[in-house]
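Structure first, then comments.
Note that one protein chain of the assembly has been removed; the remaining protein chains are unaltered in position.
The chains carry the letters A and B, assigned in the order they are written, with residues numbered from 1 in each.
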Amino acid sequence: MLRFLVQRAIGMVVTMFFVSIMVFVIMELPPGDYADRYAFRKFSGTGVSVTETDIEGIRKQFGLDRPAWERYLTWIGGIVTRFDFGPSFAFETSANAVIGQRAGLTVVLLVGTLLLTYLLSIPIGIYAALRRQSLADYGLTVVSYLGLAIPNFMLALILLYVSVRYFGSTIGGLFSPEFEQAPWSWAKFVDLLKHLFVPAVVLAWSATALQLQTVRATMSDELNKLYVDAARARGLPEWKVIIKYPARLAINPVVSTVGFDANRIFSELPIVALVMSLPELGELLIKSFLDLDMYVAGAILLMLTAIIVFMNFVSDVVLALLDPRIKLEGG
Amino acid sequence: MVESGRERAAGPVATGAHGEEALRYYTASQWQLVWWRLRRHRAAMVGASILLLFAFLGLFADFVAPYGGTTRDREYIYGPPQIPRFWDDKGFSFRPFVYALKTERDPVTLRKIARIDTDRRRYIYFFVEGEPYRLFGLIPARTRLFGVEEGKIHLFGTDDLGRDLFSRLMYATGVSLSIGVLGVLLAAGLALVIGGIAGYFGGWIDYGIQRLTEIVRVVPVIPLYMGLAAAFPREWSNIQVYFAMTVILGLVGWPTLARRLRGHLLAQRNEDYVLAARLSGAGSAWIIRKHMLPSFTSYIIVDVVISFPYVILSETALSFIGLGLRPPTISWGILLQDAQNVRAIEQAPWLFLPALFVIVAVLAFTVLGDGLRDAADPYAVKKS
Partner (left out) sequence: MAAGDALLLEIRDLGVSFTTDDGMVRAVDGISLVARRGCTLGIVGESGSGKSVATKAVMRLLPANARLDEGSRILLHREEGEIDIAALPARSRELRRLRGGDIGMIFQEPMASFSPVYTVGNQMIEAILEHRDHLERRLGERFDRRSAREHAIRMLERVGMSNPRLRIDQYPHELSGGMRQRAMIAVALSTHPSLLIADEPTTALDVTIQAQILDLMLELQQELGMAMLFITHDMGVIARIAEEMAVMYLGRIVERGPTREIIREPAHPYTRGLLAALPRLDTARRRLTPVPGDIPSPLQRPAGCPFHTRCPRHMPGLCDRILPQDTDLGSGRSVACHLFGEAAS
């Protein structure tokens, strides 16, 4: 087991190394460099004329005159050793400060969405497999088709509209106005949960639709396996047969795709956050890409990917624990 | 029901009472079989019809749309959809009509507002002369599918600048679908080439390419698109942005496709029939061309169709947040930018009609993909 863990952990680090290179390339992609944009931002409209030497100075100040690999090493070195993601010129502070609380909120939203997805898709998928070709099953199929087809920002807008129209309150943002400035309390926490619930539903929508189909398909396959009949032939009660045997195996593909789900959720997060005005990483990512605030964008991209890679690791480990056929020693 | 599923599936056909049909069945080519099975898949056929209709609307957008994409109707800003009618209090008419507008001043704000004038009808005529355009950007033409004699008609209403939403939606359909097609084709091409290289050389090249696809796949897709799209220089022309978008969609799309293709390839390679062909002395090239590719093309097509919705949704999402195509290019995502907040829905719910097109297109691609997958499965003899 230890060897398995170490092996997977090394794999995780290697993947992150390559991802960091890719993120760095993306950061370098936009035309012009950091100094140009910094100078433009700082001095445009102030009437101060900026000369090439000024920009050269800024370039030196940020070490932009050095070759790319050196800059990469400084950047990644800062992250690894000091957890320092570099400056944010748009906010004139460090990327860390800009990201700050948003990271925690993003993780809370991710975990909440995943929990909601699995709590819905696993039992419903199993039920649909047991009642195949019933009206309920067809209904669920239609719903999950819609789940894949309705863009989530659309769903977010509809829910916002409903809440404004019929409940007279907006569910956008993180807190109701009365809690905005209030110190932390139980009531404020409940208010936060209320506001997080709707984005979680929106984000879980398509993931649930997808997982529902997976669970249903696996469960249908497993139900036809001989070992189910064998368990019945041993005289077990039907519910025990279902839960202990096919249902137990039907969650394996769900576990193996936790990382994929996280990827999907992070993919949808920015747009949903934009529509629902949630102060989390995805929304900041859009802003920083639009402003070409590349250190912040790079930091967010790196963080989101790191979370996904970690989720993959967790899913590998859990799967190995769930399924004895997976050899713990093998690569 | 009795012993094994495959035996059962073959049974009735093998002993089929309808000899002629059985003969037709056995002599049919693979594509005929796929087509027959697909034709029986009602949902897939509906999906295909819708997509054909969309493709027609997009291709002939200039002809179908009554006005140009940026033409403004200052009389009718934020105007609701005008629904064609056949009768009203004044009686029945074979020629559909909409009501004319009259301009009044709001008694309080003194702003000019458009009111529906139910006293005056505007009849709809087909194949009318309208604004000049160039069909496919080449052939100069003036004929539009429909229009009204005086004033204007806005089937889907207008936006904040008084631009006709129906017309804009037609242009957007062409742009969004074409970008989807180009993006998917590029992704499929890349997947085939890279997957082919990996499969052909095997060994460490295969290993390296697999690691690479894994790394691309682990980064969240839309943020990755955003990162690449952010690099477009502001001064790029719309055409440049358009092609850059397809390149990005292709670049990010290929690893998923390549992975699936590689999976199919490996599975096929281990099938008994390949071994059998090899044992009878067939060469590798022969086996690949004669045995593996035919069983493989259907998978490729299915995969390509299934990946369409993702590409279309990605384009929509990117343009929606302002990192994809840019106005004055019109795409579904660009149109939806107008519907970004709750106020828009309250004031002008018709601005959401583009979303309906997105949903219908994605659904159509999904059911068509599902139908194709079922139809292409050679063992699904009896499943319709």
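One rule holds for everything that comes next: contacts are C-beta pairs under 8 Å (C-beta built on N, C-alpha and C of every residue); 3 or more make two chains touch, one makes a residue touch a chain.
Just so you know, these numbers come straight off a predicted model, no measurement behind them.
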Of the listed residues A:Tyr245, A:Phe260 or A:Tyr295, which contacts the missing chain in the full complex? A:Tyr245
Residues in chain A touching the chain absent from view: 225-227, 229-238, 244-245, 248-249, 322-325
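The definition used in the following text is that only the chains that are shown with their structure count from here on.
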Expressed in whole Å, how far the mean CA point of chain A lies from that of chain B is 27
Enumerate the contact residues on chain B facing chain A in the complex. 211-212, 214-224, 226-231, 233, 309, 313, 316-317, 320-323, 336, 339-342, 345-346, 352, 355, 358-360, 362-363, 366-367
For the complex, which residues does chain A have touching chain B? 15, 18-19, 22-23, 26, 29-31, 145-146, 148-151, 153-154, 157, 160-161, 164-165, 170, 172, 259, 263-264, 266-268, 270-271, 274-275, 282, 285-286, 289-290, 292, 297, 300-301, 304-305, 308-309, 312
